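Have a look at the structure below before the remarks.
One chain of protein is taken out of this complex; the other chains stay put.
First chain written, first letter: the chains are A and B, and each begins at residue 1.
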Amino acid sequence: MSASSAPLLEVEDLSVAFPVSQGLGFRRRLVHAVNEVSLRIEAGQTWGLVGESGSGKSTLGRAILNLEKPRSGRVRFDGRLITGGQAADVAMLRRQTAMIFQDPYSSLNPRQSIGDGIAEVLRVHGKAGGTGLTARVNELLVLVGLSPEQATSRPHALSGGQCQRAAIARALAMEPRLIVADECVAALDVSIQAQIINLLMDLRERMGLALLFIAHDLSVVRRLCDQVAVMYLGRIVESGPARDIFDHPLHPYTAALVAAIPEIDPDMPLPGELLRGEPPSPVSVPEGCTFHPRCIQARPSCRQGPPPALRRRGDRAFACVLHEGDDGIHPVTKGA
Amino acid sequence: MSAIAGVAPPVRRVLPRGSTLTVGIVILSAWVLVALLCPWIAPYDPIAQDTSATLLPPGAAHPFGSDNFGRDILSRVMWGARVDLQMCVIGVALPFVLGTIVGALSGYLGGAVDTVLMRVIDIVLAFPFLVLMLAIITILGPGLGSFYIAMALVGWVSYARLVRAQVLSLKHRDFIVAARSLGYSHGRILFRHLLPNALTGSVVFAMSDCVLVLLSGAAVSYLGLGVQPPVAEWGVMVAEGQGFITTAWWITTFPGLAIVVLATGFSFLADGLGDRLGVRP
Partner (left out) sequence: MTLLQVSDLTIEDGAGTMLVDGVSFSLEKGEILGLVGESGSGKTLTCRAMLRLLPGDGLRIRRGEVRLDGADVLGYDEPRMRALRGREIGMIFQNPASHLNPVMSIGSQIAEGRRIHFGASRREARRDAIEWLRQVGIPDPARRVDNYPHEFSGGMRQRAMIAVALACEPRLLIADEPTTALDVTVQMQVLRLLRDLRDRLGLAVIFITHDLGVVAQTCDRVTVMYAGRLCETGGKREVLAAPRHPYTQGLVTCQPSSDGGAGRMITIPGQPPLAKRFPTGCRFHPRCGHATAQCAAVQPEMLPVAGSGRHEAACHHRMEGTRAGRDHVR
């Protein structure tokens, strides 16, 4: 996906680690939540970032927006260096990006009405002022499917779906070019979730914004995103166009995730066992390919050495030793 | 959000739910009214002596009796409300403000600042409260002003710890991360977003702290280091009546009761407010 201009967001070998105390707290170990991740997001793309618990996807989302301090690597936004960059560049990032969170209630200030929350963004960033302020707040509320009368409501008076819409309105007040959505529909009822997903689709079309949609629910990602990156224990193990990844996954973990989606058709046969064990904690990372203990296709060589490097096939990338020497792509599908 | 929690055991209440706050407000309002209106409703001048009417038991002329100087106890109790209420308000407000600033900065900035301030708090807490108060007042000289300074210097620690704990737990909540992602300055985040949410617990605590301040003020005055005679203040009155406890019980009892009632009022207010705001003090 080479673009003539710089990509909107470029992440290069980013690593984020947290110190964790073991036992009595004397030995401080590092948990590598994100491990040498590289990613390019072009303007207007919708990237799904999927993974299970311990994959580091939320940490990556925050690190991209400079809300976590990386241990190494670089993040560039619109060509300007953000990691360790100039304050002016970071300020520019803040003005052009926004984030929405999983729990709609805790992402809004409980003591602030939703209208005031939106107005504050507009005022602080000079997007509107004076008499135009209320008009713009109402405009944003209507845009996300709320009514202007709800501007005076506080989060606890609204439902989860309504709060999430308010959070989206607040993000849109920035007129961002990139929105990072961290599990933003996971805490909602399925019918409300569907409304929010539709809303995101509409907004994406109308405003041409790029979206990094972090989720563990692959069926939602399949519907919403055009690009997908799959994370496991802090690394990206597969990435590429969503359609290709879901139809023909190359990495065994991706294949297992896709197979595990509970399909609503009762006549569909139940998937075979594609995975062993549980998502491990990032505190104890296995040797070799970090996925090998759970992989049913693991070979002896997978247990040693460094994790497999990311191999490219056209606009896809995957980190697995399978499919070596293939000219085509062998699908790793259900029942294989 | 599911409304179904586990099985909740029934809470034993002294008064029916919702009325605690009301009772507290009523008691407090009554005393505030007394304090405001005492120039008009007190039957006598509180410091006027009447040697012909000393040590009279409660009766028609003096409903609460009179003391050894012939001063009317009822009027002194009423005028005393002014002093004691003032003591509570200022004695709580100063530590509240000071403690909140220190606690907020400590919690928000963390690191070395936090460590140093926490150690300072530990040092202050190592001393028994009243001992420290008395030491400061002795150095500064007796009087209400010294009392306020001493309260500020000693009482701020509780508020600092409360606010710090709240700030620490709120710092990582999504809406604060959201505020950072929106590019808000630290000052805005601290004062506009963190503090309004962090103060609920302290406000409730302040209400029950009023009880402590009231009792400390009375104790300090009782020891002669606070309010000076002939000003009417309940603690002073209790002290003055001490020598007459067997012969003229009313001199000590009525101001003592006033202290109890006002303290109870603050307690109920704290409890009721805590219920309303969902905080346990």
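Definition applied: a residue touches a chain if its C-beta (ideal position, glycine included) is under 8 Å from a C-beta of that chain, and two chains touch if they have at least 3 such contacts.
Quick caveat, the model's predicted, so the values are computed rather than measured.
*Asks:* Of A:52, A:116, A:139 or A:175, which one is in contact with the hidden chain?
*Replies:* Checking each option in A:52, A:116, A:139 or A:175, the one touching the absent chain turns out to be A:52.
*Asks:* With the full complex in mind, choose from A:149, A:189, A:287 or A:315 the residue touching the hidden chain.
*Replies:* Once the missing chain is taken into account, the touching residue is A:189.
*Asks:* Of the residues listed, A:162, A:227 or A:290, which one is in contact with the missing chain?
*Replies:* Considering the complete complex, A:162 is the one touching the chain left out.
*Asks:* Looking beyond the chains shown, say which of A:126, A:266 or A:300 touches the absent one.
*Replies:* Reading the full complex, the residue touching the unseen chain is A:266.
*Asks:* If you put the missing chain back, which residues of chain A would it touch?
*Replies:* Chain A touches the chain not shown through residues 52-53, 159-162, 189-195, 197-198, 201-202, 216-220, 222-223, 256-257, 260-268, 270-271, 275, 278-279, 281.
One rule holds in what follows: only the chains that are shown with their structure count from here on.
*Asks:* Distance from the CA centroid of chain A to that of chain B, rounded to the nearest Å?
*Replies:* So the centre of chain A lies 50 Å away from the centre of chain B.
*Asks:* For chain A, which residues count as touching chain B in their complex?
*Replies:* Per the stated touch rule, the residues are 62, 65, 67, 91, 94-95, 97-99, 101-103, 105-112, 120-121, 124-125, 160, 167, 170, 174.
*Asks:* Where on chain B does chain A make contact in their complex?
*Replies:* 1, 173-175, 177-184, 188, 192-193, 196-197
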